[in-house]
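One protein chain is absent from this view; the other protein chains keep their places.
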Amino acid sequence: MIYLDHNATTPLRPEALEAMLPWLGERWGNPSSPHRFGHDARVAVEGARERIAACVGCRPSEIVFCGTGTESDNLALRGSAHALRPKGRHLVTTAIEHHAVLHTCRALEAEGFRVTYLPVSAGGVVDLDALEASLGPETILVSVMHANNDTGVVQPVEEIAALTRERGVRLHVDAVQTAGKLARRPGDLGADLVTFSAHKLYGPKGVGALYVREGTPLTPVTTGGGHERGFRAGTENVAGIVGFAEAAARTFDGLEAESRRVSGLRDRLERQLLETVPRVSVNGAGSTRVPNTSSLSFQGIDGESIVLGLDLRGICASTGSACSTGEPEPSHVLLAMGLSRREAQGSIRLSLGRATRDEDVDVTVAALAETVQQLRRISSVR
Amino acid sequence: MIYLDHNATTPLRPEALEAMLPWLGERWGNPSSPHRFGHDARVAVEGARERIAACVGCRPSEIVFCGTGTESDNLALRGSAHALRPKGRHLVTTAIEHHAVLHTCRALEAEGFRVTYLPVSAGGVVDLDALEASLGPETILVSVMHANNDTGVVQPVEEIAALTRERGVRLHVDAVQTAGKLARRPGDLGADLVTFSAHKLYGPKGVGALYVREGTPLTPVTTGGGHERGFRAGTENVAGIVGFAEAAARTFDGLEAESRRVSGLRDRLERQLLETVPRVSVNGAGSTRVPNTSSLSFQGIDGESIVLGLDLRGICASTGSACSTGEPEPSHVLLAMGLSRREAQGSIRLSLGRATRDEDVDVTVAALAETVQQLRRISSVR
Amino acid sequence: MTNAPDEPKPAAGTPTGPVLFYTETLLEHFRNPRNVGELAEADTDGFGLVGDPSCGDQMKLWIAVRDGRIAKIAFQSFGCPGAIATSSMLTELAEGKPIEEARRITDDDVIEALGGIPENKKHCSLLGVQALQVALGDWEGRQAAKAARS
Partner (left out) sequence: MTNAPDEPKPAAGTPTGPVLFYTETLLEHFRNPRNVGELAEADTDGFGLVGDPSCGDQMKLWIAVRDGRIAKIAFQSFGCPGAIATSSMLTELAEGKPIEEARRITDDDVIEALGGIPENKKHCSLLGVQALQVALGDWEGRQAAKAARS
């Protein structure tokens, strides 16, 4: 199997599993229990927090562990909106955010908040002028992803941070698709809130984190026993948190070399593909992208069919963000970049990872060429 | 080590770990990915859902996986309150609920909901007359725990269900402390919403579940990619869910015999203790209790000191619910039962489990007698 | 600028189910679709073109009728695996059938022949049957026109 769906999820690093096992075995204590056996687990959780803070570039007390990246996004958006409601009811985001952000904005609209969805360029980059123009006295939060999950296009979050800081508006950055891929330390982006998800950087599923800059107003979404300094109640997923830290530490370590390697492979893949297959385009090709992602549009055929064609040839690809609904909607990201419905429908995403090798690229290009040719033979559209 | 803190958390069953390992290893796919490798994970999640539904006594589509029991409680309360707001703004709960419920009620009060906190008897049982009297035309939800985590006292939820059903009010039951302990199938309680937590029944930390009876109005708390039928977005903790199902299936299987065994041990422990140690009382002793829990009040000494005394003798006990704050507050549950602050402060909880043996009981009683004697020698209070 | 992206809000509680429950038969038809292509102008007795505006899928279908039966059938399809496989299966079901029988082929017949199709893919399966109905209508029209001429 050639796995080219790393933006959906990544394999757990064996070292991370190794680090988790004691906490799934003989060290099962509850970190909040008032005995040394529980304290042992507390020390593990706090140690993991320190390791992740070191990767991210922040203080340990600024890391809040959550159950998923989605939950972290929800905490950032709902938590800011509810904490800052007295100051204003206007939020700004982009049309290309992950559903964890977009659908949460919709939910906040239903609560009476106003949300601006900023357009992006044909290259998939958010329009900075539009962003600046959107900021008003009522604006309390801007939420912009660091890199898009479908296209890999990196957003100018540092520039945005400069704007929001100047205006006294809080900034949330969803860094799920850049953490462990870009050398820039997320804590240095200038954001007040940053989302991470363990399973996107070779950690386990079931753990996310939100960086909450000290002093950032935030109302908790999940209340109870006061865990995570009151920001996220619930017994800690000790093993998951320890695995997250182990994976993050290893993934951030040596990140630059690996990024270069993977972007080399991705460029090679795109080059070969453009040479081999007619009527294909690379979405966001002209923009800065994370090294591992390639969004491809094939004229006249359907993305799901291409993905199945690849699947039957032993290659895991995706039509875009892995949404659980199985809805036939084409990517809202590509539509926002100006692609037609049919162009968006003819798109797939290849996302490379640590295990990807030269041969995988060659095999994939050949398989794609075959699949595309076969589907075009069937297609009623030219 | 003798572990008598099973109400805080339980060891992961080795069979559950075994069942989890493939999903932490070579089968790491995202259940929402559109290829067979992802589908493999989807099948695992849906299979786990079926197994849990079978344990609980409901349809698979009525199980919503969450990250913790706390999150499930939050979804039940916030989700009901927000969905039913147009019908009314009054909620009813009890003074002895877990903080996951109580603090969420407080948060809802801050949003403009009115909450009635029902008193309990000296035996720790909610007052049914008070409950009936509290129900008004504005009441939208009643939330009562099945058994209390501090005392183990079982609440008359079936009677409550009869009342709420008659009045057309929704009922949430927090069954975290009864699932896997009481033979009654949670789905048969007559509730609309029931909370479960995997790590309390020998499953992994980081997974909970909410039973949502078909047709129950519920607004999601965490929005995004539409996972869990839209009730809880975020990439599924596949390994955790599989481990939860394995643990639940095994714990529900043979539950009656194990319950008898454990309640025998608990009764023996209390009998020996009352014979050996003067000035001790068992909280809720006259009420129906889950088989494994013993809440004990020792006059003239402090619970934390007793717990540390036991800890130094190799026994893990607790002062009560494992709250992460380390606050010196005595148990709100015991206070609600009419204990004085100092009586409540002198209390500990022993919660037995699968590994507990006769000898453990004997050793514990001896250690307790020693600790209590030593602390009373130091104490300035008689 | 407050242009909300064009996508549905997830209605809590709507059953979605697994994305990918393709049967072996469906996969086989996807891999080796039957009767792919077009019929020559001269061969064509009926033609149908239908599209599913909700998902952008499109299908073209040609039939040749001899002795009141569908003698030849061919299709082209732009769409998801479900659309391709159901189209292929439809042509197999229709080929050789008397017109009246072909007319009675339903979506459920196609789905059943494939051994089922994921719930969220069912709307794709409509195209094949629809296209056949359109093509049969076209054939009828041509027959009527011929009868009028002769």
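The chains carry the letters A, B and C, assigned in the order they are written, with residues numbered from 1 in each.
We adopt the following convention: a contact is a pair of C-beta atoms (placed from the backbone, for glycine too) under 8 Å apart; a residue touches a chain by one contact, two chains touch by 3 or more.
Please read these numbers as outputs of a predicted model, since none were measured by experiment.
> One chain is left out of this view; which of B:L218, B:V280 or B:L308 touches it in the full complex?
In the full complex, the listed residue that touches the missing chain is B:L308.
> Out of B:H39, B:H227, B:H332 or B:R349, which touches the unshown chain?
B:H332
> Thinking of the whole complex, not just what is shown, which of B:A19, B:V115, B:A198 or B:A239 touches the missing chain?
Considering the complete complex, B:V115 is the one touching the chain left out.
> By the contact criterion defined above, which parts of chain B meet the unshown chain? Give residue numbers in ascending order.
Residue positions of chain B that touch the missing chain: 95-96, 99, 102-103, 106, 114-119, 130, 133-134, 300-302, 304-305, 308, 312, 324-330, 332, 335-336, 341-342, 345, 377-381.
Assume only the chains that are shown with their structure count from here on.
> By CA centroids, point me to the most central chain in this structure.
A
> Among all other chains, pick the one whose mean CA position is farthest from the mean CA position of chain C.
For chain C, the chain whose C-alpha mean is farthest off is B.
> Taking each chain's centre as the mean position of its Cα atoms, how many Å separate chain A from chain C?
About 38 Å, centre to centre.
> Report the inter-chain centroid distance for chain A and chain B in whole angstrom, where each centroid is the mean of the CA atoms.
The answer is 33 Å.
> Could you work out how far the Cα centre of chain B sits from that of chain C, in whole Å?
53
> Name the residues of chain C that each touch 2 or more other chains.
Correct list: 10, 16, 18-20.
> So which stretches of chain B touch two or more other chains?
As it turns out, chain B has residues touching two or more other chains at 32-36, 38, 220, 223, 225-226, 233.
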